[in-house]
Every structure is written in C-alpha cells, then in structure tokens.
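Heads up: the structure comes next, in structure tokens.
Complex shown without one protein chain; remaining protein chains in place.
All chains are identified by letter, namely A and B, in their written order; residue positions are counted from 1 within each chain.
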Amino acid sequence: MPLLLIGGMTLALAIPRFNLFNNYVQMLLMYVGINIILATSLNLVNGYMGEFSLAHAGFMAVGAYTSALLTMHVLPPETHAALFPLAVLAGGAVTSLLGLAVAVPSFKVRGDYLAIITLAFLMIVKSALENIDAIGGPRGIPGIPRLTSVPWVFAWTVALVWLIRNFVYSRYGRGVQAIREDEIASDLMSVDTRRVKILAFMLSSFCAGIAGALFAHLLQFISPRVFDVVKTTEVLIMVYLGGIASIGGSILGAATYTLLLEILRPSTVASLLSWLPPGLFDPLNKYVISHLGVLRMIIMPLLLVLVMIFWPRGIMGKREFRMFIPSRDRKAHRPDSSVGGMSNHGVADSP
Amino acid sequence: MKTRLALLLHVPALAATLAAAGCGDRARDDDTLRIGAIVEMTGEMPAVGASSRNAAELAVGVLNAAGGITVAGKVYKVELLVEDNAAKPDQSAAAANKLITQDNVLAIVGPNASLGAIPASEIAEASQTLLITPWSTNPKTTLDNRTGLPKKYVFRACFTDPFQGQVLARFIMEKLGAKTAGVLYDVASEAPKSQAELFRTTFEELGGSVVAFETYTTGDRDFSAQLTKIKSVNPDVVFLPAYYNDVGLIAQQARRQGIDQPLVGSDAWSSPELIKLSEGAVEGAYFANHYAADIATPTAKKFIGAYQEKYGNPPDDVAALTYDSFGLLFEALRSASAPERQAVRDAMATVSGYTGVTGEIRFSPGSGDPVKSAVIMQVKGDRFTWVMNAAP
Partner (left out) sequence: MNPQTAYWLQQALNALQLGSIYALIALGYSMVYGTLSMINFAHGDVFMVGAFLCFLAGTALGLPFVPTLLLAMCGAALLGVAIERLAYKPLRNAPRVSAIITALGVGLFLENLMLAFYPYPQNVPRLLENVTWHLGGVSISSLQVVIIGLSLALMLVLDHVVHRTPVGMAMRAISWDKSYVPLMGISVNLIISITFAIGAGLAGAAGTMYGLAYPVIDPYMGVLIGWKAFIAAVVGGIGNIRGAMIGAFILGGVEIMVVALLPSTYRDLVVFSLLLALIIVRPHGILGQPRVQKV
C-alpha cells in the first residue's frame, strides 16, 4: 500500500512537470480526484450512516467560497502557492461548522424528513450566497487563481480517503453503521448517537468543503448556480452507482461517472474514431456524433436506470476492496469467499 | 465473481480510451488553422447559440471556399471547432479550457451571453489566447477583475452596457417623454443586472426617476407579485433588460395585469424567437440593437443574403456580430507575423477601420472595446423595424 502511494505521488508530481499528458487530461484527472473526495464523503453519511442527505453541494459551496475569498482578498499573491493548503483547510474548517448545524436536526428526524431538511440547508446556503452582493451575489466570483494542481489533488484525495477509511473502521465508524441498521437499538446499546452523528456530518462536510476549495481553484470561477440540487444529484449518482458503504465503490463511481461523461463529448468521440475511413466516418459523424451532445444526456440517465435495475446496490454492492480493510478486521474474515482482493467483510448485507 | 472483476476493469478501460483520444488526434494538417467557437447550443437561449454557430460556419465556409487565408506568406484553410456551454458559466470555463489546451486552437470566438463570456475570458487571458466575444456587452468581460485594467487578450465586437444604458435612458426621456420608469430584471444574470443598474444611474442623472426596481431570478416563471408592485406605482415606461425567453412571459403577464405602458428592452431582446414567445404582448415595444436589417449597407446586404440562402431565415444581431468577429479575426490573421497565438493577438490590437456587417469597428489602443453606434428598434407585427440610430 505505501509503495503504491509513493508511486502515485511521484507520478502525480511528474505529470505536470514533464507534461506527460496534455492539460486537458490533467484537468480531468483533477476532476476525478475532486469527485472521489465528494463521493467518499457523501457515502459516509448516505451510505454508512444510511441517511439521505442532499446538502452536499451546499458544503462544497461554503468551502469553495471561503477558500476563494481568502486567496483573492486576504492572502497576498506571492504567498498563494505556499499558503494554498491553508486556504483549503480553512474552507474545510468553516464547512464543518455548517456540517455541525446540519447534524443537529438529525437527532430527532430521520429518513425523508431529514432529506428535506438537508435540501433546505442547501437552498438556504445557495440563496444566502446569491444575496450577498459583496461576494458577487448571483453572478459569482470570476478570476480565481489556478492553484489546484495534480500533486495537490492527489495528496488531498489520499489524505481524506485515508481519514474517512480510518473513521469508518474505528469505534465511531461502527457506531455510524449501527445507526444505519437500527438507530433505536444502537442507542440502547450505548452508542452515543448524537456524538457519532455530529462527527460523521462534520467529517463529511469537512471533506466536501475541501473538495469545493480545490474545485474553485481549478475552474477559476464559482457562482451559487454551480452548487445547486443538480450538483448534489451528480454526487448522489456517483455514490449509489459505485455502491453505498464502500470506499472502493465511491472511488469507482466517481471515476466512472466523470470519465464517461467526458468521453461522450462529440469532439472526443470524433477524434477517437478519426482513424476510420471517411466513407464510414462521415455518415457516423453526421447522424450520431454531432448529435452526441444531446444524445449523451439521454443515454447517461438511461444507463443509470439500467444499472440500478440490474445492480441495485451499485457496482460494488456493499463490498470493499481488501486493501482498505485494516488487518485486524481481515482476520475475522473467511478466506474462501474473497476473490481477487475483494471481501464481503465488515458490512452486513441487509436490504 | 468474474463479472464483478470484469466490471471493475471498465474504469481503467475508460481512462485509456480518454487518453487515446487525447493523444491520437486526427492527423493535424499543417495547412489548417484551428479556431474555436463557444456557443449556447443548449440551455436557456438556444436561439442565440444557433445563430452564432450558423454565422460562424458561414464565415469559415466562405473563407475556405475562396481558397483559404494567407498568413505570413502561407495559405491555410480554417477548421472550426464548436463547443457548447449550455449557457452556463462553469461549462463555459470548461469549454474554454478544452479548446485551448486539448484542441490547441489559435483563437476563440464566443461565448455570447455575458454570464458565459466572463468566465471564458478569464481562462483565455490566463492562457494568453485571443478571445473575441460577439455579443457580450458587460464591461467586466474585457476588464481584469483584480487590477481593473483592460485585459490584453479579450476583445469584443459589440458596444458595452454603459453605452447602451445611456442610449436607452436618453431615448426614453427624449423620444418617449417619460419621467418615471419601472424596472424588472434578472438579478442572477450578469447582463440584465448591470444593464438595469446602468440604466438607473443614467436615467436619474438625466432627471428621471426610477419608481420601481424589481428583481427575479433566472428560471422564474411567475412575475405576478413583482408586476403587481410595478403596476401600483404607475410608471411612464417599463424597462425590461431580459433575455428573449423571459421577455415573452413577463410581457404577457404584464399585459394581463393591465400594465399598458410602453415596454423598453435591451439588446438581449434581439432574437426573432421573442415575437413567437410573446403572443402580441410586445407589439410596439422598443429595444436597443446592434444592427438593423432595414438600413443595411451593401456589406450587410451581402451577408444577409448569404445567410438567408443557407439557413432559410434572416440573421439576427448575434449572427451579424459573430460574422464580424470572424471577419476581425481573419483581418488580424492576415496581418499577423505568424500563425501563433501571441502574434494573432498583437495583430488584432492594431486592427483599425474594419467595416463589417454591423458597421465600422475600431479598437482604441489598449482597449478591447470597439467604438460603435447602436440602433433602436421597434416590434411591429412579426418583425423588428428600425427607429433611429444612436451614436456615441
């Protein structure tokens, strides 16, 4: 595992330095990383804890705005490169306060009503940002410095996934899953549900805030409109597609969704198929590729529905990659039912 | 189990495909120059995107049919790459990024609406790539956000909102004799908001008074509450700097509520779709525009004829301005020292006295904003008719 990480970090540093891939692919890699952070952190609340939180885009927004305002108005430009992690952390920290606020209603309310509350939080954040003219109001903040880079995204992704994974396999993590299975019973079994919920929401929002900060310094433009229900829906899709309560699943779901959406662009498909002889390529171009912009938005949801029907638990179900499970939990697991590095361990498979 | 494993492999497969698409491009012809266009094909204002794209394809088509363009002694054909920004700021930024870094375009034309033009212009400026926006009138598009100085790589083919606000305010005061105005605008969109504010400033400087300054958000459909408020203060005119898709609804609801005062709009009205979506509610209304078909110069007539022949309907101002943007770009290319981004940009800055479809376009040194006149149009039946010119 550590070797893999060192290898990955070296690669991450090498890519921009030596321009191993063109800028567009690098940008894509960074988006994948950001989405991984978003999916894993949402999975913590929606998957492991079994809630239905719709507030994630709101957390992202707070992190994005906080960090952007810091780099643009507070920090002097010369210090940007060095103090960037500070700005990102600050974004995450402020967001975790919001996470705390969201956790409070969850003490009394569950299920669909909590969904509404989280949706309300999201709308309130969005609306509040729209109404504060000093930070751009509805028109947002353009011209954010491009501080996000492949090594930074790699570092943050690894760090946060590691954090979430440790949380999941800790005492609190078990509490989180106990809440999902049966909240009242776990309360009776001395799980401090309040504390667990606070921690889970704060960690989840902290990560989302960091993802938002990285996002802001990658796109170089943010506005309240970017962080709406559609954004939350995208993260939801990544989580449920990959498989709830599975870190590996979130990583897969995030990667798949981001890559698939990009591949289905007309220009990409065109260059992919460009080696075909013109006799084949031209009619294909005329009827399929040029309409791909619209077609892909029809195909994607259809694919999603089909995946959900045939694999209702997502790609990974509730399984987990072996490498994520700490060794002490692995020992309790039966060897004959694990295949190729995956195990069923750690999560009871209940409907 | 095997299926699960196979399923997992799809991620690296996707990644490999994408990388392949990124590296193995269509054999790059050394004899073609690539120009990118970002237009609003999907989203709230598809008519704008369609117009712009049509004009872009026409411009490039005409050039290539005439044999191409000569840059620094060599003849090239032009390849046009069109990206959709869905009239959204983040997609504009992404499209700009893609065109500049993956497709390696020489320059970008578009986006049209300010909400997309501003983010894209930031990306272009940072990547030192020339960007010309045909239709974005917001001053911020060509101004650097942090320093307040003009951007070096961003130009536009149209007039700016401060000028437009003055034109409209003067028109309302002098020609319509109005002393009070009610305003309804989309606070979530760059262009309408700054147009509304600039209008108010200018109108009040001229001695008028804005008695209602109501807002709505993009996507709103019901304006009954705001219109009721406007009606209750009884202004002389109602100023509606909205995009064409909103105007239809607002105008219909206004008339239904009994608001009979003249309606005045900005250049955002200019799509022919406006009339279709208003069911007569905008009959007789006025708005500012970039060019008028009924007073067309010979250059304009030629363009209008070619456009009409190829696409079946007359071009609107977005099309005209896009055509002119390409015209400007080609002019710059011809005088550029090399087919490279910096050279093209430098050539653009020195373009003077270019006469396009929308009139004479000239850039003052150091500014990406041209000095141009506006026209006032009126909706009559199923067409827009010219009312008067307004020079700076």
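Things worth noting here:
One rule holds for everything that comes next: a residue touches a chain if its C-beta (ideal position, glycine included) is under 8 Å from a C-beta of that chain, and two chains touch if they have at least 3 such contacts.
What you see is a predicted model; the values in this text were computed from it and never measured.
Interface note: of B:Thr42, B:Asn64 or B:Thr180, the residue touching the hidden chain in the full complex is B:Thr42.
Checked against the full complex, the candidates A:Leu86, A:Leu100, A:Ile116 or A:Leu261 give a single residue touching the omitted chain, namely A:Ile116. Considering the whole complex, the residue from A:Ala159, A:Ala185 or A:Leu280 that touches the absent chain is A:Ala185. Summarising the interface, chain A meets the missing chain with residues 46, 52, 105, 108-109, 112-113, 115-117, 119-121, 123-124, 126-128, 130-131, 137-138, 182, 184-185, 188, 229-230, 233, 236-237, 240-241, 244, 291, 294-295, 297-298, 300-302, 304-305, 308-309, 312-313, 351.
The chain not shown here touches chain B at positions 41-42, 44, 46-47, 187-188, 214-217, 219-222, 224-226, 228-229, 232, 245, 248-249, 252-253, 256-258, 273, 276-279.
Note that only the chains that are shown with their structure count from here on.
On the side of chain A, the complex with chain B involves touching residues 21-25, 27-28, 72, 130, 137-140, 142-143, 146, 219-221, 223-226, 252, 255-256, 259-260, 262-263, 267-272, 274-275, 293-294, 315, 339-340, 342. Considering their complex, residues 1, 4-5, 7-8, 10-11, 14-15, 17-27, 41-42, 81, 83-84, 88-90, 93-94, 97-98, 100-103, 115, 118-119, 122-123, 126, 140, 144-146, 187-190, 193, 217-218 of chain B touch chain A.
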